[in-house]
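Below, a portion of the complex is reproduced, with chain positions unchanged.
Each chain gets a letter, A and B, in the order it is written, and its residues are counted from 1.
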Amino acid sequence: MTGPARYRLSDLAERFGGEVLGDPGTRVAGIASLRSAGEGDLSFLARGKFRESLRATRAAAVIVSREDRDATALPRIVCEDSYLYYAKVAELFQPRVDVAPGIHPSAVVSPRANVHPGASIGPGCHVADEARIEHGVFLGAGCVIGAGSSIGEGSRLHPRVCVYHGCSIGRRAIIHSGAVIGADGFGMALEGGRWRKIPQLGGVRIGDDVEIGANTTIDRGALDDTVIEEGVKLDNQIQIGHNVHIGAHSALAGCVGIAGSARIGRGCTLGGGAIVLGHLELADGVHVSAATVITRSIRSPREYAGLYPFQRKSEWVRNAALIRRLGKRPRDQRPADSEPGADRE
Amino acid sequence: MTGPARYRLSDLAERFGGEVLGDPGTRVAGIASLRSAGEGDLSFLARGKFRESLRATRAAAVIVSREDRDATALPRIVCEDSYLYYAKVAELFQPRVDVAPGIHPSAVVSPRANVHPGASIGPGCHVADEARIEHGVFLGAGCVIGAGSSIGEGSRLHPRVCVYHGCSIGRRAIIHSGAVIGADGFGMALEGGRWRKIPQLGGVRIGDDVEIGANTTIDRGALDDTVIEEGVKLDNQIQIGHNVHIGAHSALAGCVGIAGSARIGRGCTLGGGAIVLGHLELADGVHVSAATVITRSIRSPREYAGLYPFQRKSEWVRNAALIRRLGKRPRDQRPADSEPGADRE
């Protein structure tokens, strides 16, 4: 998948900084992990990890952080942060995707939509009335852009992304397949034992440089907009409820759920499967571990965790029974509401 | 997004009931939250919440419940349930979507399908043999309706909904983008260390007035049908396994998972991320908190909860270690099966 370009270590150091140890004329034509690198590949050592793989690697050269300066005798680039350096170098080896601007003949574009001639609209897309598609936008096959929505300059929507009406997406967004932006929030009121739908009249407003993972869903607001600020990164299968506000440069890992009207600060991180309940506020710089459920607002920028530790099933069965009774005084031992018998799964 | 219509408070009270305090001739042209309401907007106060926003609002008038009758000096409508009242009024301000009936030329509709002339089939839809699309149905761009499936009168499928063969959907359904109805249930039998697929021969049967969120999946039954009764509301990214039965007017929040053959009663609510394991039964009127895993059948209509409380990570590490050992006697302290070292995330 790598292009034919070849770089000398000295070329890279000139471009991205760092100090070359060993032959600065060493040429690399690709980038690979330590384990799978072959002749002519550049690799990298993440801080303090994978030293064993480093010894066995067949890479031509490696990127190392300062503290690993002497961890290998291979030609190497020594830098502040080997992982960030790798990120930059990898961009050089990314296959170039040349996208011709224009509208594929099978796309259905409303005559009342506003599509920049420098945008590329793929096969089978549907762009509705008053939608605005800026210069350099790429819509993969089968994307749907609702009435009055706008997609900012240079944004790339992979196939089958769906944006409802009245939403705006900033510049340089990357949105992966199956993402749904602007579906109705889950709002309803009970009326005589039946649910009455509350019209969801707000939209979704997404800043610049946001990435949204595959099959992630972001609901429109009930009255105000749901807001995702600039630089936010959302992994796959995340659910963002209506009226949520996510501060700039926060990153949410896969399967996270944010319930309606929650406010996440700037620069927060949420581990995979974490849940934030509705109407809560998280301060800037809060870090939530995977699978943790946030049930109260958080004001201090620290790390928070809360998941049940796994163990052998036989031990868990015993411990879970003890936990159920933790707060019980003897006279509380009334029959349970649930069926007798061991917990199933 | 609001239309040009303007209503006097007295008009609203006439239509929806309630008592007007202040000038009944006050005109409102939109509905907005207390915080973002501007001149000419109507807003509402949810019971006992957001009193501070009420003081600062620039709304022209507000809807309040009886107990908040005197919480403001603004012109207001006093009613039993301000949230329900707001739901009704919001419908007035919903942008009207005029959908012309007919089949878009880019749609692929089997000549053996049965599409009512009063239905609207969007660009790129595919309607297979013997499918039946009733009057007033709207299929957004790229919907797929499988062979023999039926969509009841007045139902609205947003773009890219997929209904497999042999499923039936009632009247007035709202189904959001990316939902998949009728995919195979996860059924298989072990045969010499390999999995043998069990054909999923049942369908999915969905009652009237059901709403289904974006990217939610409802599997077809193995032999009998999976059943969603009338008035059920499903949020985004819910997974419903095969042969599940969900009773009328139950509401499931985002990311809920219901494993195969579970039966949920009528009028139940499940919080976001809750899980119900397979083959269990929940009585009518059971309420399950967010992120709670139901491992036994429940017979009493109460509230149930079970999630690990979050805390500072350093405290969690200590507590989690204690919980692992809760039921251990000293001699049980054998080496663990898992690798040593602190828990990662």
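Operating definition for what follows: a residue touches a chain if its C-beta (ideal position, glycine included) is under 8 Å from a C-beta of that chain, and two chains touch if they have at least 3 such contacts.
Because the structure is a prediction, the values reported are computed rather than measured.
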item: Full count of same-sequence chains in the assembly - 2 placed in this view; value: 3
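In the analysis below, only the chains that are shown with their structure count from here on.
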item: Cα-centroid distance, chain A relative to chain B, in whole angstrom; value: 24
item: Footprint of chain A on chain B - complex, ascending; value: 1-2, 31-33, 35-36, 81, 83-84, 86-88, 90-91, 93-95, 104, 106, 122-124, 140-142, 158-160, 174, 176-178, 209, 211, 213-215, 231, 233, 235-237, 249, 251, 253-255, 267, 272-273, 277-280, 290-291, 295-300, 302, 307-314, 316-317, 320-321, 323-324, 326-328, 336-337, 343, 345
item: Chain A to chain B touching residues, read off their complex; value: 106, 108, 124, 126, 142, 144, 160, 162, 164, 166, 178, 180, 183-184, 186-191, 193-199, 201, 203, 215, 217, 219, 222-224, 237, 239, 241, 255, 257, 259, 271, 275, 277, 288-295, 302-309, 311-312, 315, 318-319, 321-323, 337-339, 341, 343-345
